[in-house]
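All protein chains but one are shown in place.
Order of writing sets the labels: A and B. Residues in every chain begin at 1.
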Amino acid sequence: MTGSLGHDDRADRRSVGQNLLTQILDNSLEEDYRAVAEARGGDSPSSRGSRLRLLGVVAVFGVLISTSAVQTQQDRPQALVERAGLISEIRARQHRLDSLETQLRTLQSDVAALQTQAAQQSDVQAKLSGEVSTLGVAAGTASVRGPGIVITTDDGPSAAGSAGTIADSDLQALINSLWAAGAEAIAVNGHRLTPLTAIRLAGQAITVDYRSLRPPYVVQAIGNPNLLPSRLLQTQGGQLWLSLRANFGIRFTVRASNQITLPGQAHVSLLWARHRIRR
Amino acid sequence: MIAVIGLVIGILAGLFLQLTVPTALQPYLPIAVVAALDAVFGAMRAHLDGIFDDRVFVISFFSNVLIAALIVYLGDQLGVGGQLSTGVVVVLGIRIFSNVAAIRRHVFRA
Partner (left out) sequence: MTPPPGRSGGVRRQLVIGALLALLGFAGATQIRSTHRTDSFEHQPRDNLVQLLDSLSAAADRVQVQITQLQHTRDDLSGTAKRRQTALAVARKRLEELRLLAGTVPAQGPGVTITITDSRGGVTAASILDGIEELRDAGAEAIEINNHVRVVASTSFTAPTGVLMVDGMQVRPPYVIDAIGSSHTLSEAVAFPGGLRDQVSALGGTVSVKEADEVHIDSLHRVQPPEYAQPTGG
């Protein structure tokens, strides 16, 4: 590389197909100096003017370097500030994302808990409504449908006097006998009987649930339609009514029915009784 | 000796003057510095080879700076300014390395 580069030499190399890298390496500045030196023939001039020229160029070089350095130094804070802003923004957003994700997880567990609660609630609700419907039949608050019998009674002819009039105790006895015969639900003239229902005489009228009824009294009872009539007639109440019919002309007909619908009694809140918890 | 004095004067002048480079010229300054550096190392090598010539130095210095800046400017116009300045820096860097290697051989004989 430091050897002299004649024209032949160069041409030779070029023809071989020099690659870019060696070309760069070979074409160092120093080549120009060598060419000039060869042209001049070895004597190096050292005039005053050339010294000043050298001084000037090197000074320009110094100015270039320092200016460039100063400029870079000035630019750096700006770049850093921008970068720092970017990074702090990234941190802030990461923070926000973290808190959002925490919120999301909390929400997800809340929703899951609520869903579990909903499932439990519907379980409880199903259990409650199952018991409510079973007890509602017994307590007379649920309307029910089923086979059974319809008993129609009416006072005897007015000629029979008070003996031909149906008394509250007669109706009580009939109802009592129907329960004894296995009736599951009973209504009198459309009034469902509940544990709170009293059949009483008030003045001249029979009341069921404090409502005065007028004859004919229609008693509907849901139960086994095949067994209810025969069992009823075996009871004292049944016997009583047979004799009432025979002796006083009181109407007493028993008819089986495949489909009887009894209304539920409106739910009445209990005022006095409460669940006794035994410890 | 004169060269060292000139360098010191130049650096001090640059530091004291705190010249602000116009924004339009800012991308060319670093390249110009590297090109100048190449010229300076070439001159040092020539000096050690005993063939230094101040006229060659002056011309090579300014032409280097100018051509480097021109290439980068052209690159900017073509939209490949970044890549071209990288290329210029690489070429100049290789030349600086090869010149410094020659200087090292002179100084340390190794």
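Things to note:
Note that in this section a residue touches a chain if its C-beta (ideal position, glycine included) is under 8 Å from a C-beta of that chain, and two chains touch if they have at least 3 such contacts.
Source: prediction; values computed, not measured.
Touch, as defined at the top, links the missing chain to these shown chains in the whole complex: A. Checked against the full complex, the one of A:Leu52, A:Val81 or A:Val111 touching the unshown chain is A:Val111. Checked against the full complex, the one of A:Leu52, A:Val81, A:Val124 or A:Ala163 touching the unshown chain is A:Val124.
Between the chain not shown and the residues A:Ala138, A:Ala205 or A:Leu242, the one that touches is A:Ala138. Screening A:Leu52, A:Val81 or A:Leu100 against the full complex identifies A:Leu100 as the residue touching the chain left out.
The omitted chain makes contact with chain A at the following residues, 82-83, 86-87, 89-90, 93-94, 96-97, 100-101, 103-104, 107-108, 110-111, 114-115, 117-118, 121-122, 124-125, 128-129, 131-148, 168-169, 172-173, 176-177, 179-180, 183-185, 193-200, 222-224, 235-236, 261-262, 264, 267, 269-278.
By definition in this document, only the chains that are shown with their structure count from here on.
Note: centroid distance chain A to chain B, computed from Cα atoms, is 74 Å.
Considering their complex, residues 2-3, 5-15, 17-21, 26, 29-30, 32-33, 36, 38-43, 45-46, 49-58, 60-62, 65, 91, 94-95, 98-99, 102 of chain B touch chain A.
Remark: chain A residues 1-2, 21, 24-25, 27-30, 32-34, 36-37, 40, 44-45, 50-51, 53-72 touch chain B in the complex.
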